[in-house]
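Reviewing the structure listed below.
What follows is part of the complex, with its chains left where they were.
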Amino acid sequence: MTHRTLGELAERFELELRGDAAHRIRGLATLAAAGPEDLAFLANPAYIGQLADTRAGAVIVAADQAERCPGNALISRDPYVAWAHIAAHLNPAPAATPGRHPSAVVADSASVDPSASIGAQVSIGEHCRIGPRAIIGPGCVLEDDAEIGADCRLVAQVFIGRECRLDERVLIHPGVVIGADGFGLAFERDHWIKVPQMGRVRIGADCEIGANTTIDRGAIEDTVLEEDVRLDNQVQIAHNVRIGAHTAIAGCTGIAGSTSVGRYCMIAGACGIAGHLQITDKVVITAMSTVLESITEPGQYGSGIPARPQRQWQRVLVRLGQLDGWFRRLRSAEKSIDGQGR
Amino acid sequence: MTHRTLGELAERFELELRGDAAHRIRGLATLAAAGPEDLAFLANPAYIGQLADTRAGAVIVAADQAERCPGNALISRDPYVAWAHIAAHLNPAPAATPGRHPSAVVADSASVDPSASIGAQVSIGEHCRIGPRAIIGPGCVLEDDAEIGADCRLVAQVFIGRECRLDERVLIHPGVVIGADGFGLAFERDHWIKVPQMGRVRIGADCEIGANTTIDRGAIEDTVLEEDVRLDNQVQIAHNVRIGAHTAIAGCTGIAGSTSVGRYCMIAGACGIAGHLQITDKVVITAMSTVLESITEPGQYGSGIPARPQRQWQRVLVRLGQLDGWFRRLRSAEKSIDGQGR
């Protein structure tokens, strides 16, 4: 990382600077660890106690915290967003080195933009199309007719099934499997038979897919992620799911087949969402919840139970099992009172 | 896909045809999307409203729905099963292209049937055996002494550990890890020591294993899937588990060590099943349930809690914590009533 002056950063990112415009920034760090050449930020109020003692060369802060900042301050209405922009500017994502590694296996019928980068040990099937500046990292496998948009990056060891399609700037982390068969089975007398999965997966622009996440191809029609969907690691998206634009889903959550999730939803980690549901826009699901019915109103929903000391929890479990009986006893107590009160 | 006439389909799949035997089918589609050359089906009653308006060239339906079908009908006792057969007939799974890709690394001592297909970037260890017409897709790794039965397909990037064995027609999706070490640890004074995992994984005929699923090798004896077991994506099967024939397990479910699951079970998504349990045949576990005890009777079991609006759920959580106290108050109220009633 080369250096930038605070003046340059303030101008480029349209931030107000309080302090020394000539001060040089060479690194990025937390409030606690930053030194005089580092930029830090304060977004989460939990860390406000670290502001007074920071040795950071400058801190990105909201206007109402700026006075507490002991050194230079870059003032932003949303310090976290400003941080994201500056950090990306100082640590740009790797650019594609055009060309194919000699160990890559690329079908003759594939169309690879000359500005794209095809890494070591890659396998690209017939009629695939790889767009400008796309990066296909080491060990990736693209089946026939896969289509990768401009400026996509498949970091490494990603699988893209036949005919699946990624729009521009999709970022996919290692171990992701897109377009494996959905879990389609029909039961015939005494055994299962496989139901062919003929749909595709289509992924909109600016999506990011976390490591080891799986997105199955549709049974007949497609599984769809609209633009700017953000999936964390180890998320499971079943066949024919549709996820609306700008929805974010945290790690280990699974969504069963044919469910549709709206736009601007936020689904926390380790949730399970049943199949064939409709979740409307702007729904928030809290951690480790089970969604078994459609949700028609925006808002926050949940069913996660916070852990307690095991002995207390065991008592709760016992009480849960007794609820039915106790309810009957309460009803009978009410009757007695009623009788006695007359 | 080449075309078939409805007469040909009716004859081959032993279905009753109501309509034009010469009508040509070239594609497969949903009721809503089908055009005049497409075949559709109606199995889930939720979609019956789409039947009247379908433009499909023909619809596979049950006899009691056939009259509502506006065009040609293929009548089946189980339309979904008929659909699965016809769709597989019209979209056959890829056949093995015999031979080895030049980039594959195959140990000299491995025995590969000449009709098998070994893809790009594959690595096959010493003494492996690959059966007739098996497909080992790009990026797969087989450790020494692995055995792959006839007509198996490892789609891509699958790992098969040493000595593990697949019977015929096993289909394994990308990212699956079969035969990694089980989680065997012994605690010695102040640190863990590894317990060697010496068993294998054995997988019966006609199993299907979903993307990124993991099946650990046994500690001493083998981990076993009997025939026709169907695992969805991101399922975790620990060491020495045994899963009975024809059991299906949905995504994100985990089964801990040495548990045995019966035949014809159906386990929904995101369940956790503890170790050393016996689950009998024909048990159904509903979504996101925790199984902590053996199950000796067939039937449906569960402990998943449907999400509610977060405020309501918070109140339930508060009440859960108060149950003990309230139960004591109920008991004391009963005593008062009892005293007053005398």
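Residue numbering begins at 1 within each chain, and the chains themselves are lettered A and B in the order written.
As a convention for this text, a residue touches a chain if its C-beta (ideal position, glycine included) is under 8 Å from a C-beta of that chain, and two chains touch if they have at least 3 such contacts.
A quick note: this is a predicted structure, and the numbers were derived from the prediction, not measured.
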- Identical copies making up the whole complex, of which 2 are given, total 3
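Methods note: only the chains that are shown with their structure count from here on.
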- Query: If subunit A and subunit B share one sequence, what is the angle of the rotation that overlays their CA atoms, in steps of 5 degrees?
  - Reply: 120
- Message: Centroid from C-alpha atoms only, then distance subunit A to subunit B, rounded to Å. What do you get?
- Response: 25
- Query: In their shared complex, at which residues does subunit A touch subunit B?
  - Reply: 103, 105, 121, 123, 139, 141, 143, 157, 159, 175, 177, 180-181, 183-188, 190-196, 198, 212, 214, 216, 220-221, 234, 236, 238, 252, 254, 256, 272, 274, 276, 284-286, 289-293, 299-303, 305-306, 308, 315-316, 319-320, 322, 326, 329-330, 333, 336-337, 340
- Message: Going by the contact rule set out above, which residues of subunit B touch subunit A in the complex?
- Response: 28-30, 33, 46, 78, 80-81, 83-85, 87-88, 91, 101, 103, 119-121, 137-139, 155-157, 171, 173-175, 206, 208, 210-212, 228, 230, 232-234, 246, 248, 250-252, 269-270, 287-288, 304-311, 313, 317, 320-321, 323-324, 327, 330, 333-334, 337, 340-341
